[in-house]
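Encoded as structure tokens, the structure appears first; notes follow it.
Excluded from the complex is one protein chain; the other protein chains are retained at their positions.
Up next is subunit A:
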Amino acid sequence: MIWAILKRDVVLLLGGGRRGGALLPILFFLAVAMLYPFAVGPDAQLLARTGGGVVWVAALLAAILPLDRLVEPDLEAGFFDQWALRGLAEEWICAIRILAHWLCFAVPLMLATPIAAVLLGLSGEQLLTLELGLLAGTPGLAALGVAVAAVTAGLRGGAALAGLLILPLAVPLLIFGAGSLSTGGEGGLALTGAASLVLVALSPFAAGAALRAARE
């Protein structure tokens, strides 16, 4: 049963659905990485020093794009009520959706990061730290995305509000994640992972509570 729901979530989020697929956030992410050198000029040193941070900001902005199709369409179509009727806790459904969202958003993002690194002239070492940081941080970002999408589902202008809500909440991930680049140390990565785990642990409950409250 869990498997069937995860399978449907992944297929729906990857694409084929009515609101674009997983490709759009990735293209957006690469577009930001491509625009940055145009804006600051072709100074290789400057790019190499700041490029990692730009990748993090781009990843955060790209995470806003899929928010409106994470929860709202299924809530509208009555899927959540049908799951509740079968005794499936909203928390479970949201945990599954976090995993699906991570698979469909973070994995392609990490695959696209080497391309962004080339565009920004990052070194191999920086790329490795960047990828490790994203690996540690994106689960938290995915969890945050589902929680925020659940809170704003059904609201008028919910999509815009979701974007505004997720950015400040993602600041710890950004600080530790991008910070690990300048120090090159493991401390930043560990803190990113810790912040990420807290978000992963709390988000299913926040999202579940939001969905139940929306029923009343």
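Heads up, the rule we're going with is that contacts are C-beta pairs under 8 Å (C-beta built on N, C-alpha and C of every residue); 3 or more make two chains touch, one makes a residue touch a chain; residues count from 1.
Heads up, the rule we're going with is that contacts and distances are computed from a predicted model.
Missing chain, UniProt name from the options "Xanthine dehydrogenase", "Cytochrome c biogenesis ATP-binding export protein CcmA", "MaoC family dehydratase" or "Iron ABC transporter permease": "Cytochrome c biogenesis ATP-binding export protein CcmA".
Of A:77, A:111 or A:171, it is A:77 that touches the chain left out of the display. Among A:5, A:175 or A:194, the one in contact with the hidden chain is A:5. The chain not displayed touches subunit A at residues 1, 4-5, 8, 12, 16-18, 76-79, 81-82, 84-87, 215-216.
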